[in-house]
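For this depiction, one protein chain was excluded, whereas all remaining protein chains were kept in their positions.
Up next is chain A:
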Amino acid sequence: MRSMLKASIAAFATTAILASSAFAAGHSEKLTGDLKIFLDTSNPAPRATFEGLIEDFQTMHPDLNIETTIIDREAYKTQIRNFLTANPPDVAAWYAGNRMLPYVEPGLFEDVSDLWDDELSTQLASTKSAMTLDGKQWGVPYSYYHWGIYYRKDIYEQYGLSEPKTWDEFKANCQTLLDNDIKCFTIGTKFLWTAAGWFDYLNLRTNGYEFHMALTNGEVEWTDDRVKQTFANWRELIDMGAFIDNHTSYSWQEALPFMVQGDAAAYLMGNFAVDPMQTAGLTDDELDFHQFPMIVEGIPMAEDAPTDTLHIPANAANKDNARAFLRYVTSADVQTEINGQLGQLPVNNQSSVNQDDKFVVEGFEMLNNASALAQFFDRDAPAEMAKAAMEGFQEFMVRPDNLDTILNRLERARQRIY
């Protein structure tokens, strides 16, 4: 049964490759038939962006029957398993890195290495490794975004603070703020992953990218002294009282008002947080961005830059059309356009970023100078490990004395999972 399945997938793949090379020959040909697209872009801006994008694609191919379904972003994460097996679309949105593994392993994602020809591989070089598992590519990126510290410029100026470059400056800034009854950082850990952002950066700055990747790949023990050093740095901030109280009760959106109202001065977040903060009334004079500061000198600065991706399910019915769509989305012009609207960064290096958006410009420069890019903790580590670890991070932020218990538990989990 299994081998039959494999054989049929292989057969599929070869016909698909043949078909796509035929397609490449007649590039300008109009597509016909159906194209079913499932997306998780349920927030207002991304939704509008993709609706516009698909409309343009429709205008190029008037005979193509496109059917788009946009699913709530959180619900999508649990539904994807079902629809990939039962009722697969032709194109599905997902994330890069190890997060693809649960669908690549059972053969639910199509191998799209054929799309990654020399030209595209050069243009999308920065994310190729994140799309590669077992030496093949399993999808294409359409956007990525930077992480860093968003801070209240007006509050910093009021107390004579400047963007910190080192860990000591970082803590000194924080102490000044605390002395004036302002919390340094807002955070909402109800859904856990926000705490992983802190861990990612503290670990990247304390131990470097290579170590961080080894840890998320399960090659290092969680009880290792280097991991403990990361937590010791984190604890300095916790013991200062740098984070808002009761963060376990809030989602990341619910933690925003603290910053908007000036009760907290900064937020470690992805660039998607800018839009809601601007909507809440913060102007460009009040809101600014800086890179997470250096902790240990000499460790190259790596950054978190999660990549959003599109994939073709292995059981899709219209793979040729899907490939054409993926090719379209990765082209330089389209990337420029959609990421301008998304307020994120284009992956294609021929694209340009929206020069009017200072957050995007600054982030783009930061990522270009980064020594390496991590996806994000829950995309770099396997799902189960991510869940266990993020729960540990949350517990640590509330009960830092439990660190040893937490690390032992994570170590047990690591031995079981990998």
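Definition applied: contacts are C-beta pairs under 8 Å (C-beta built on N, C-alpha and C of every residue); 3 or more make two chains touch, one makes a residue touch a chain; residues count from 1.
We adopt the following convention: contacts and distances are computed from a predicted model.
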*For the complex's missing chain, which UniProt name, "Hydrogenase-1 operon protein HyaF", "Serine/threonine-protein kinase RsbW", "Heme exporter protein C" or "Sugar ABC transporter permease"?*
"Sugar ABC transporter permease"
_Among A:48, A:125, A:172 or A:398, the residue in touch with the chain that has been omitted_ = A:398
_Listed residues A:32, A:246, A:279 or A:368, member touching the removed chain_ = A:246
*Hidden partner chain, touching residue among A:43, A:58, A:85 or A:113*: A:85
*For chain A, which residues touch the unseen chain?*
2, 74, 77-78, 81, 85, 102, 105-106, 108, 189-192, 245-249, 378, 383-384, 386-387, 391-392, 394-395, 398, 409, 416
